[in-house]
Structures are given as C-alpha cells and as structure tokens.
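This is the structure, below, for whatever I ask next.
Removed from the display is one protein chain of the complex; every other protein chain stays in position.
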Amino acid sequence: METYQIYSLTSAVLFVIGIGGVFISRHFIKKIIATIIMGGGVFLSFVSFADRDALAFADPVPHALVITGIVVAVASAAFALALARRIYQLTEEESFTNDK
Amino acid sequence: MTDLPISPYPALLVGLPILMATLSLFFRTRGEAIVGIIGSLLTAGLALIAFVEVTKMGTVIHILGGWEPPLGILLRMDPLASVFIGMTAVVGVFISLYAWRYFPAQEATNGRLPLFWPLWLFLWAGLNGLFLSNDLFNLFVTLEVIGISAVALAVLSGKSPALSAGLRYLLAAITGSMAYLFGVALIYGSTGTLDLKLLSQVLEPGTTTSFALLVITLGLMIKMAGFPFHFWLPPAHSSAPAPVSALLSALVVKGAFYILLRLWMEVFGVSLTYAAGQLIGLAGAIAVIWGSWQAFMQTRLKLIVAHSSVAQLGYLLMIFPLIILAPGVTADSADWLSPVWTAGIYQVLAHAFAKASFFLSAGIIIMALGHDRIESLRDLVGHMRITALAIGLAGVSLIGLPPSGGFMAKWMLLKGIFLSGQWWWAPVVLTGSLLSAGYIFMLLRLAFAPSREKAPFRPVPKKLEVYALLLALGSFLIVLPADSLVQFLESSEIFGSGIETILEGGINGND
Amino acid sequence: MIKEVITVILLVVGCFFFLAGTLGLLRFPDLFSRLHALTKADNLGLGFIAAGMAVYIASPWVAVKIFFIWLFTLLASSTSSYLIARFQKEQEQTKNRKE
Partner (left out) sequence: MSVLIDILLAILVIYLALQSLLAPRLSQSVFLFFAFGLALALAWVRLGAVDVAITEAAIASGFLGVLFLDALRDFSPRSSEEQKNISTVQNSRSRNSVKSLLLPRLSLVLGLGLFLLIALEAVWNIPDGGGLAADAEKLLPQSGVEHPVTAVLINFRAYDTWLEIGVILLGLLAVFAVGKIQIYRKPIPVVDDILLRQVILFFTPVLFLFGAFLLYFGKTGPGGAFQAAVLWGAIGILLHLGGRPIFLLIPRWLGQLLLTLGLLFFLILGFLFIAGGATLFEYPPAYAGVLILIVETLAAISIAAALTAMFANLNQMKKEESNKIDSTN
C-alpha cells in the first residue's frame, strides 16, 4: 500500500464521519466541529491524490486550493460559532429544538 | 475556447460590487447606505452594458492574469450567463431601491440595520462570479461568498428565531459546499483539470466519476433546497427582513441550480443515465406537491411565500428528466428540448420577479400591520390598493395563469412533457398549479373581504408599494420579448441541447 | 554511527520524561501537582528530543533554530501553567471566602 492510498482512504472516512456528525450530533459546537472534520477529509483527498506520482516537482495546484479552502472553511466556521453563541445567549439553547 | 473575444466586463462585474462594498465600510450608517445604493446602481448599469455587449458580440471571455486554463482561471459570459446576470441586475436594483426606503422607514420600530449594503454587494459579486465562472474550484469559492453573505443577511434582525434559522441554513450551506468540494477533489484527481470546457473533453465514466457526480449533486441539492434537503429554507426565508427574503428567494437559490444545470449539461454527460434524470425529476415532483400543500396549510403570509419557493424550485428540477434522453434517442430527433429549455429559463425569470415582489409586498404588510397573520389581510384592497394588486399579479404568475411568465413556463413544460411522451409528469404540474391557485385565491379572497372592525393599517411610503408592483409587472413583461430571448439564448452552447446517455440502465451515479 | 547512537539515547531519554509527565498528569491528585508534573517533565523531555534532533542534523544553524524552538516552548508552557495555577488559586480563595 502506497502512502497516498492510506491517506486517500482516510480522507473518505473523515468525510463520512463529518457528514454523519453534522446530522447526528446535537450540540451546535459539535455540528460545527463536524463540518471542519468533513472539510479536513476533503482537503486530505486533494493532497493525497496529488502525491501519487512522486515526481521531483509536486503538483502545487492542489496545495494552493487546499490553503484557500482551509481559510474559507475557517471563516464560515467562525461565523457559525458566532451564531451559536448568540443563540445560546438569547435562548439558552445548545441544540436545535426540533431535531432535523 | 480562447479565440473568443476578450472583454473586461466579466472581471468588472465581480470587482465593482466588492470595491463598493469595501468602500461602504468606511462610513457610518447613512453614508454606508449612500455608497451602497450607488454601488447597486453602478453594478446594475454595468451588468446591462455587459448584457448588451454579449447580444452584439456573442460569448465573451476574460482570462484572469493572462494565464490560460488549465492552470489559470477563465471567466466566460455566454448568453445563458448574461441572462442570469441581467435578471440579478434588474431584480437586484428594485430590491435595492426598496431597501433604501425600507430600512429608514423601519428605524422607528425596529432599530437600524447596519451592514445590509456591504453584505448585499458581496452577495451580488458572488452571484455574478458564480454565473461567470468556468472553473470547478472557483465555483466553490463563489458558493461560499454567496453562502456566508446570504446567511449574514438573513440574521440581520438579530432575533432568536432568525438566528436559529440562520445557523441551520449556514450548517446546511457548509455541508453542501463541502460535499461539492469532495466531488471536485475526485474530479481533479482523476482528470488533472478544473476547467469545465476541458473537463467535458477528458472526463471518462467510471466509479469515481459517478461518485463525484453523486456528491456534487447532493451538495448542490442541499444548497438549492431540493426535496429531501428543503428543511432549512422556509424558516430562514421567512424570518429574514423583507428585502433579504426577496433576495434569498429570487436570486440566491438560483445560483446552485445554475451550477447544477451547467455541470450536468457540460461536464457529466458521460456519466449520466436516464434513470438519474428520472430520480431528480421525482425529487422535484415531490417538492412541487409537498411545498404547495405546506404553503396551503400556513397561516402566516411569509411562511406561505417561503413554502411556495420549495414548490417553485421543484419545477426547475423537473426539467432534468426531459433533457436527459433515453438511450438511443438523439438530440436532433428530440423536438421537445427547445420548449423544455424555454420553460426552464422562464420558470427562473418568472419566479425571480414574482417571488421578489411577493416578499416585498409581505414586508409592506408587516410594516403596516406589525405582523403577517393572514386573517388580518381583510380589506387589504380598501387600504393598500397597490400592494393588493402586486400580490394579485405575482400570485397569478406563481399559479401560471396567462399571460404571465409563469404561464409561459408551465405551458412550455407541459408541451415538452407531452412531446417527450413522459406523460407521468403532467399531473404533477397541474396539481401544483391547482394547489398554488388554492393559497393565492385564499389570500385574494381575504384581501377583498370587508373588514369587521376598523383595521389598524399604518401608513407606508408609497414608493415601496410601487417597487413591489413594478417587480410583479416584470413577471408579465418578460413574456413580450420571448422569441428574441430564446433566439439569443440558442447561441449559447448548452441551451436547447440534450444529454444523449451512453450508459445503459441503472441509477449508477445519482441520488 | 556514534551520531546515531547519541541521537537514539537522547530521544529515548526525552520520551521517558514525556511518559513520566503524562503519567503524572493522569495519576496525580490535584491540579497543582498535575501542572507540576506536566511542565517540568515535558520541558525536560522536549529539551532532550531537541538535543537529539540537533545532534542528528549536525548543522550549527539548524541547532540554533531548534534551541529557539525549545526556548519559546519553555516560555509559553511555563507562562500558561502559571496562569492556570493562578486562576485555580483565585477560584479556591473566592470559594473559601464564600464559605
């Protein structure tokens, strides 16, 4: 088994854990963490595919895409966190009352 | 590809709103609004100039940084994109004018809403960027710009129901874009390119492609509130301030639909099956019935309108089974493609105008009454003639009665359905129309009913009512240039084409 | 060869201190002694590992960088454990005052 294969399989597992977490977790914070885990899986897949042909010059495009993606994901997670904290301040709710 | 005429407009259409949004941050509330409205007018003007340019020159491109794909990114403004951009500009400018009057008028009752203008301009830039984009990853970034600004706009009122709905919306949006991005990773890994045009040449069917198609479709379905994932839409759209509801419903959800259409038509043709089209059509059909029924059951005006959005988006999904041809059918022999595409584009346009008008009218009613429970709509005609007329016209277009844009959409859809022989979709279209007629006429009956007591209608700026009415009229006026519009769109590569499926049977690669 | 042997010895010693620190974190009864175990042992362990890496790479420039890494970690971890301890002490004092 090659290195990239280990991590590309890991990426699929993380992605599914993330999706499951978003739907099953109840607490807002855990839902947000789940989206980041999902993102981690996606970004890992980008880079692991790029690592396949071990050339001297690795494909820089996925690396750049992943850096962009991580920053974007963090910005939306920070926003989600602000929303979650505000909801908790106003209503003392830590999760959506009617489960989706 | 790169021999097409180069134009600066695509870059300006994204850059200008962001420039104005950033500049507006330097001012306090009133100054922010002034810069904001100037930014909106400039962006709309620019969009119309660009639209005219495309009608003259055909598809134009802008090669960002001078680096050609696959390494660089290319913006492409073809007739289809320019129609979406034009729609955004026209609807956007009316909503901007409305917001310009609406927020100061609200100030006394509801407090100020700072940040509306920069967020709205960011949203506009994101939408323009999405319609112009020709690159899978860039589409993700524009989707995020749209997602974050849309949710931020939706929670501007700061009340807890809006915040809760907003968080649900945001989590759905993030999940949707991550699912989309996973598909992009798989596609890039298996082809080494992100450019849509190049992808259509090199993508090959296989497990990976099918799975990528699956996650991309699921992600975009979440974003456009397609049937099993519609849960976030009604609360988010109904709890936002009126101009924002109008933006979210009329424009934002169309973005995800636009990408879905583009990707299915341009990129994933090799991996699609007839059954995949049928399945997504089924999701649309359920949305039409379920959304209309839910709208019928609501007792608050904004919730009715929001649920009706779920149904109207369902119609858009129903064009997929008709443009994905059964094995053995060639696109040349399929004479229903042109009506179906016309139906699709008119559904988008008519819904944008009518729904924006509807939400703006709802905002006026809330301003006048302080709430939007429908039993207080009694004698609306007596007090607010213009708003009642706007609701009536928008309603007629949503039902699909002649001579509205909605009628054009549904008529063409039915025509396409019968020409293609897929008769089983016809009852859905008719039932949906009947149900929407049900809730619209219920509203109108109340509006004409005499009130029992003296209703406490507060005065509302006349101009607000006029903007809502003009948008409602827009959903009728779009029918007039129908022939030239369709002709213009047919010079776009994907408009009027169908997908000839290669793979047999199975729902391999769909949801 | 000698270089590798020295590296391995330093790394093993470093790992031992980390292990001891973790054990202390898990087994000690109260916050203060846990902090004590964690910072003392971990800083030392990190020092040995840093020394091991410096020997292995055998370049003075890299050794200086590694030394700074160790120094900054030392500063940060001791300050943060000090703050944690201080917070805990204040909490206990207010609790005592209430009772």
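Which chain is which? They are A, B and C, in the order written, and residues in each are numbered from 1.
As a working rule, a contact is a pair of C-beta atoms (placed from the backbone, for glycine too) under 8 Å apart; a residue touches a chain by one contact, two chains touch by 3 or more.
Since the model is a prediction, treat every value here as computed from it, not as a measurement.
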{"item": "Chains on display which the left-out chain touches in the complete complex", "value": "A, B, C"}
{"item": "Option from B:Gly58, B:Pro104 or B:Gly192 whose C-beta touches the chain left out", "value": "B:Gly192"}
{"item": "Chain B, residues in touch with the chain not shown (by the definition above)", "value": "6, 8, 11-12, 14-15, 18-19, 22, 25-26, 62-67, 70-73, 114-115, 118-119, 122, 125, 129, 137-138, 141-142, 144-145, 148-149, 151-153, 155-156, 158-161, 163, 186, 188-193, 202, 204, 206-208, 210-212, 214"}
{"item": "Residues from chain C at the interface with the omitted partner, ascending", "value": "72, 75-76, 79, 82-83, 86"}
{"item": "Absent chain, residues of chain A that touch it", "value": "1, 3-21, 23-25, 27, 29-30, 33-34, 36-37, 39-40, 43-45, 47-53, 55, 57-68, 70-79, 81-86, 88-91, 94"}
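Criterion: only the chains that are shown with their structure count from here on.
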{"item": "Touch-based graph of the chains, sorted into line, ring, star, complete or other", "value": "other"}
{"item": "Interface with the most contact pairs, given as the two chains involved", "value": "A-B"}
{"item": "Centroid spacing, where centroids are CA-atom means, of chain A and chain B in whole angstrom", "value": "27"}
{"item": "Touch list for chain A against partner chain B, complex", "value": "11, 15, 18-19, 22, 28, 31-32, 35, 38-39, 41-42, 45-46, 49-50, 61-62, 65, 68-69, 72-73, 75-77, 79-80, 83-84, 86-87, 90-91, 93, 96, 100"}
{"item": "Parts of chain B lying in touch with chain A, wherever the complex brings them together", "value": "71, 137, 140-141, 144, 147-148, 151-152, 155, 158, 160, 163-164, 166-168, 170-171, 173-175, 178-179, 181-182, 185-186, 188-189, 194, 231"}
